[in-house]
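A single protein chain has been removed from this complex, and every other one stays in its place.
Residue numbering begins at 1 within each chain, and the chains themselves are lettered A and B in the order written.
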Amino acid sequence: MKAHYGYKDGAGDFFLIIDTDQCVDCQDRGCVPACPEGVLEIITDDYENEVAAVVEDHRKKIKYSCAPCKPDRDRPPLPCVMACPAGAITHSW
Amino acid sequence: MVEYWRWREYRWHAQHKDWREGELVTAGVDVGSVSSQAVIVVDGELYAYSNMRTGSDSPESARKAMEWALEETGLTLDDIGFVVGTGYGRVNVPFSNKAITEIACHARGANYMYGPNVRTVLDMGGQDCKVIRCDDRGKVSAFVMNDKCAAGTGRGMEVFADLLALPIEEVGELSFQVEEEPPPVSCTCVIFAKSEATALLREGWPKNRVLAAYCSAMAHRVVTLLEQVGIEKEFAITGGIGKNIGVVRRLEDEIGVKALPAKLDTQIAGGLGGALFAQRLLKKKLAAAA
Partner (left out) sequence: MITAGIDMGSKTIKVVVLRNGRIIGKAMILAGFESQQAAEQAFATALEEAGITGEEVERTAATGAGRKYAPRTQQAISEVAGDARGVHKLYPNARTVIDVGAEEGRAIRCNEKGKVLDFALNEKCAAGAGAFTEAMSRALEVKIEDLGPMSLTSENAIPMNAQCAVFAESEVVSLLHQKTPKEDIARAVHDAIASRIVSLARKVGFEPEVVLIGGVAQNKGFVDSLQRALECQVMVPEDPEYIGAFGAALAATEG
């Protein structure tokens, strides 16, 4: 399932997208500790799978939560994206 | 003082059906930030429901919605084998056996309401707007939910109904009573759009024209959300704004796809999906106990 967590407001689209089908076989769960702001966690979804998700508290301010990893210039590769061996995590901004 | 945002609350049950003849009686309670619905399903068929405004207390709203749905049916809470709580207040439904997200519930509910060909569900609720992609069994394959920003939500529409002093249930129709379709308001943000609308009114724009401009902007905004997960036919709409043709028709025009016609109240999709999940879970529970 492609889960888009985040929001769209007057300033633009800010979504962290997780392809949770890839989470099912993941042993490592490296994405969770990789995030310096604690944006990600593992949950049991409605279909009883253990998958990665954006923490509820961060969902509505994801632009602000992810801001430390997204300076205006010289943006390095995002730690969460790099931590996922299946490439299941992408950002819309 | 007239409250323009107020819509009719109501309940319904299948008069010709006797729930006692059924085997599995389950319920779903959807406590949203703006409205709450309790839906009762007997052997997988819709039996009764209630739709009312959520009060300041979620557990209380859940109880009231449930009581109202049960009224006149002869059913009591004890007769219900399994209750699923969903919606923003799902963790606060005191009598629920399990909480399931409104994403999964709306997909399930839409699958019942519109049939197994539905692949894209647009739900425009009181304080959120979501697009759900699902399979023929109503299982979610992708979703995007926006509950941060009021634009594209029921509350956004309520703000405008209030500003223009028009009853919310009529805004859809009224938005088409214009000489020609105006350009959309330029501000996405409801607060700024409201200032923009005030200026337009002052310039002499008739109310319906301002309404049309706002519905147009809302429709466009929803379309961009739809495009994020992609639109695959068949396309269906659930949630309160599904009843607002001012937004629905405009967005259908923009995406070039018509939504399936609603034969049941679009606001009950979440609760209905919950009741259907409850049915499956009850079956499992009984099978495990046997």
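Miscellaneous remarks
Just so it is clear, a residue touches a chain if its C-beta (ideal position, glycine included) is under 8 Å from a C-beta of that chain, and two chains touch if they have at least 3 such contacts.
In this text the structure is predicted, and so the values were computed from the model without any measurement.
When the missing chain is restored to the complex, the residue among B:Ser50, B:Thr120, B:Thr188 or B:Asn244 that touches it is B:Thr188. Interface note: of A:Ile42, A:Ala67 or A:Ala86, the residue touching the hidden chain in the full complex is A:Ala67. Among the residues B:Ala27, B:Cys149 or B:Ala259, only B:Cys149 touches the chain that is left out of the figure. For subunit B, the residues in touch with the chain missing from this view are 33, 56-57, 127, 148-150, 155-156, 159, 187-192, 195, 199, 202-203.
By the touch rule set out above, subunit A reaches the unshown chain at residues 7, 9-11, 60-61, 63-64, 67-68, 71-72.
Methods note: only the chains that are shown with their structure count from here on.
Those residues of subunit A whose C-beta lies close enough to touch subunit B in the complex are 1-10, 13, 15, 45-47, 59-61, 92. The touching residues of subunit B, when paired with subunit A in their complex, are 100-101, 103-104, 133, 139-149, 151, 187-189, 192, 221, 224-225, 228-229, 277.
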